[in-house]
Structure formats: C-alpha cells, structure tokens
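Below: the structure, in structure tokens.
Of the protein chains in this complex, all but one are displayed in their positions.
Presenting chain A:
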C-alpha cells in the first residue's frame, strides 16, 4: 500500500493536477521551506530559543515543572483502575458516593455552610497540593503574590501601551526625540550666551542713555535678573536645581548663589510664558533696568495676560520648545541656529539664511 503510494509520487505530476497544487501548498507549510523564508535575524532568534530550551535547567526547576505537569494531568483513561471503576458502575466525569444523598442535600445546602457538607460537593478531581516555602506567616504569601501580580499587571500594561503605538514608530520617535533634545540643549546654551552678552551690552548702553542708571557694581544683580527671567530658555529640560546652578556658574559666577531661589521664581514666569511677542516685550522691559522688582512686575502683568489657555512652556513638546528658542534667537539676536552664525541684523539674516526651519538648510 505504502509502496504504491511512493511509486505514484515519484512520477512527475501534471502541473494542472490537484496533486501538484497540493504539493505546492504543503511545500510552503513545510518547516524546511519556511526556514528558508526566514530572515537571518529570525533564524538567529529561533536558534537562540532552541538553545535556551535545550540547556539543562536546574534540578529544582525540573522537579517543579514535572510536578506541576503531573499534578494537572488527570490519570489516563487507559489506566487499569479506570477500567475496574467503570465495571463497578462509575460513569466518566462523575463522582463517587450515593446519588440520592445529593438530591436530598441540595435542598438543605444553604442551611449548613460547611464547604464539604455532602454528596453534591463530591470531588471530581483530587485536592490540589500547595507547597509552602519558608516561614512566611499566614497571609504573607497572598500579600507577596498580590504584589507580584500587581507588578506583572503594571509591566504588562506598560508593554501594552508601548505596543499600542507601533513599535517601529515609537523607536523612530525615540530617536527623533533624542536628536531634538540635543538640539534644544545646544540652542539653549547659545541663547544663554547671547542673552548674557546682550544684557551686558544693554546695561552699558542703558547706563549711557538712561537717567535711572543703577549704581555701578550692580552688574551682578542684573545678571541675576537676567538669569531669573530668561534662563528657562537656557535650562535644559528636567535639569535639577543644583545642576542649573553649576551650569550657570561656568558662565557667571554670581548667579550661582541665587540660582535655587531664582528658579522658584521662574516657575511663575514659566507658566505665563508662551507667546513670543509677549516674551519680546517682557524681554525689553526686563533687560532694561527697572526700579521695581521684576517679580512684582510679573505679578502685575498677570491679570492682563491673555495666555492663560496657551500651553505652559513645560508642557510644550521638545520640538515646539526648540522652535521657540530658534525663533527667539533669530529675532532677538539675528542668530540662526541651523547656520550656526550670528548675522548683522534682521535684514542680513533674511537675505542670507535659507530659512527658519532645519529642512530649509
């Protein structure tokens, strides 16, 4: 019989025949051909999996696995005992004991709350075995299990969330985000440098132009003010307070002393900030020395502020932040971040710089 079949398959089939088509289908399901279709990394991964599966597991692990498998597998129905049991009138899937007992008991079941009160509760499968490890008190295991489960659930949830967004998409986004963050950091550093330089110049000019020139030696204080109102452009995202201090220290030592106090104040302005025009106005006002403490100014400004609904700076995406800083640099300092060059003025900038965005460059 099998010989005949063999003989048949040896001959070449007509390509229109069903047998030929079948062999094609089976070929595609064949693991060998499937293997050929796999990419290198897929093959590598599969090999790795196989290798891991073949590694000898620790004895205790094997013990546990065999035990758990054994405990959940019902005794085979080919077992001799089963045949004997069937001869005694047992029905497969049934229970032992007297059946009339069951009917009678079901009515009174509610009265006695005992878990095993009678026939209707007759066991179908053996009682489970629970192995207690260690000397944890009663309830400790459940507590641990609960915690573990919560953790598992959370990580699952996280994994799910990550998965909801397309995996590759999220990878790309991650890369993009990292790049933007780097740009933002660089832009902020430049902004800070230029602001400081400009402020120094403004102060000098102001001293010449303005009558309310602050006393000499107030430069330090000005820096501080600058730092306070402006440094949110400079601070990299999520930089802790002390780090802000040290970074500023590199540029202007006196700022460092008030950095942490100042920071608290920016938070206020951070929240109000958003629009570039306003920013510019503020910038002008702030950069010119003001008799009133700028905190007070800002507070005063608050009511007339229209940017209530606008997203707070902290809530902006990295891209938006970068956009803002870049635009600020262009407008304030005629500096193009993408050209890495400071132009002589707005006009020079417009004529010689290809454009505002990275893509233009």
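Criterion: a contact is a pair of C-beta atoms (placed from the backbone, for glycine too) under 8 Å apart; a residue touches a chain by one contact, two chains touch by 3 or more; residues count from 1.
By definition in this document, contacts and distances are computed from a predicted model.
Novice: Could you check which of "RNA helicase", "Large ribosomal subunit protein uL30m", "Ubiquitin-fold modifier-conjugating enzyme 1" or "Cytochrome b-c1 complex subunit Rieske, mitochondrial" matches the UniProt name for the chain that's left out?
Specialist: "RNA helicase"
Novice: Return the single residue from A:38, A:143, A:156 or A:341 that touches the missing chain.
Specialist: Selected residue, touching the omitted chain: A:143.
Novice: Would you mind spotting which of A:124, A:158, A:172 or A:201 touches the chain that isn't drawn?
Specialist: With A:124, A:158, A:172 or A:201 as choices, the missing chain is touched by A:124.
Novice: For the chain that got dropped from the picture, name the residues of chain A it touches.
Specialist: Listed in rising order, the touching residues are 56, 59-60, 62-63, 66-67, 70-75, 78-85, 87-90, 94-99, 101, 105, 108, 111-119, 121-127, 129-140, 142-143.
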